[in-house]
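Only one protein chain is missing from this complex, and each of the others stays in its spot.
To keep things simple, chains are lettered A and B as they appear, and every chain counts its residues starting from 1.
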């Protein structure tokens, strides 16, 4: 099945099922994540108490783990929720925000990756290189990496981990270790708004919860954000851009994705 | 005094007093809650450290407890703040978000209800049925319940607990155990935006802090949200709807409520 047909399928699945998406995520962008999950047609639950996350994830269709403002307590919650999700066959997305910035983040992500099988890991180039064990140049939570090696890095890491790797940047790369795609949509304004990466991960989780198709969900989630970024009003400033971005996400559908998507099959 | 006169009174009270409303609430929708409290003319304080909540609630006019992202630490803070509020005669609102979803939530709400006398409890049908000890169908934090039995459930629970019960949904039911009202305002777009329930509870807290009239405050808070939802622009998408909703709340007054409210006295 070609990628267009698969994208149609995940949008169809989302349309037919209001999937509950459990998040253990950061407090900076959590409200935007909840609103984009609703805007695309799924339903968010945010809960991080250790004594409830196993039951909470059990009633959900997907789990999104985002370490943006993680602490010792919430990393334990993520481990519990992720293991419970794996045991029940519920797909898990990892957003390793700023993983290279501190030993705490590197060690926490190492623990998560050892304990949990992820369906999709989405990060910028510096984050994914850090996970791949490569030297990475970053500035805090932003990547300073060249993107030219992205396809090889994504493909190799996807093969090694047995999950979909999504590297977002000027060109987005998505690989399941077999097929690798480059996506050339988006707008530079998306880098001037907090949480567009987090929101992309939540959108991936939304498609994944409805379809359990990891590769197409990663591509659909990223394209939803980047094409919404193209459509959104950039003429007034960043407040209007944000409002207009959520407007565009709430009106996104397979048809709009198909007519705007610039997808290259790399290998 | 008829309900219209009571609504006029709570709006008048709010106008005359910039009531401080202490919240211990979730980090998903906390910013929206703060902004609607300001928009309606009260003043929000969010604070959850155990060693300060008793003093903090002591300088406030009402307390709103919302368990959306509660954890073991913040439940203790809620217990302390709620007891201190009761001791000083400061009214307390409970928003039992997703109470049926996990044992942790059920037990936490049971503890809160045992230790604290609430003035108003606002939830969706599944949450209120869970509190009433009835079987409830929910999907995460959303209710899947029929609303036909709402009036009886609200009335009986209000009598039993001696507080106002507000069940929000397509039709909203509010009862103080004596009088029961059905409110038929709102818009389906409100279900596609995160935090409209939380914001309603914060609006109830705002009116309650100014007036200490539980029944009219519950009705005024719910009508403010649902009529703002009717007035808000739904033509552009969910980003614009959210902005326009806050616009409408900040321009709400007794006159606009009276001219739009669909209130049925049930019993």
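Going forward, a residue touches a chain if its C-beta (ideal position, glycine included) is under 8 Å from a C-beta of that chain, and two chains touch if they have at least 3 such contacts.
In this text the structure is predicted, and so the values were computed from the model without any measurement.
> Pick from B:3, B:47 or B:171: which residue touches the chain that isn't shown?
The one listed residue touching the chain not shown is B:47.
> Could you please point out the chain B residues that touch the chain left off the display?
18, 20, 27, 30-31, 34-35, 38-39, 43-52, 55-56, 59-60, 73, 242-251
> For chain A, enumerate the residues touching the unshown chain of the complex.
26-29, 31-32, 68-72, 98, 101-105, 139-142, 192-195, 236-240, 242-243
We take it that only the chains that are shown with their structure count from here on.
> For chain A and chain B, what's the span in angstrom between their mean Cα positions?
Measuring from centre to centre gives 33 Å for this pair.
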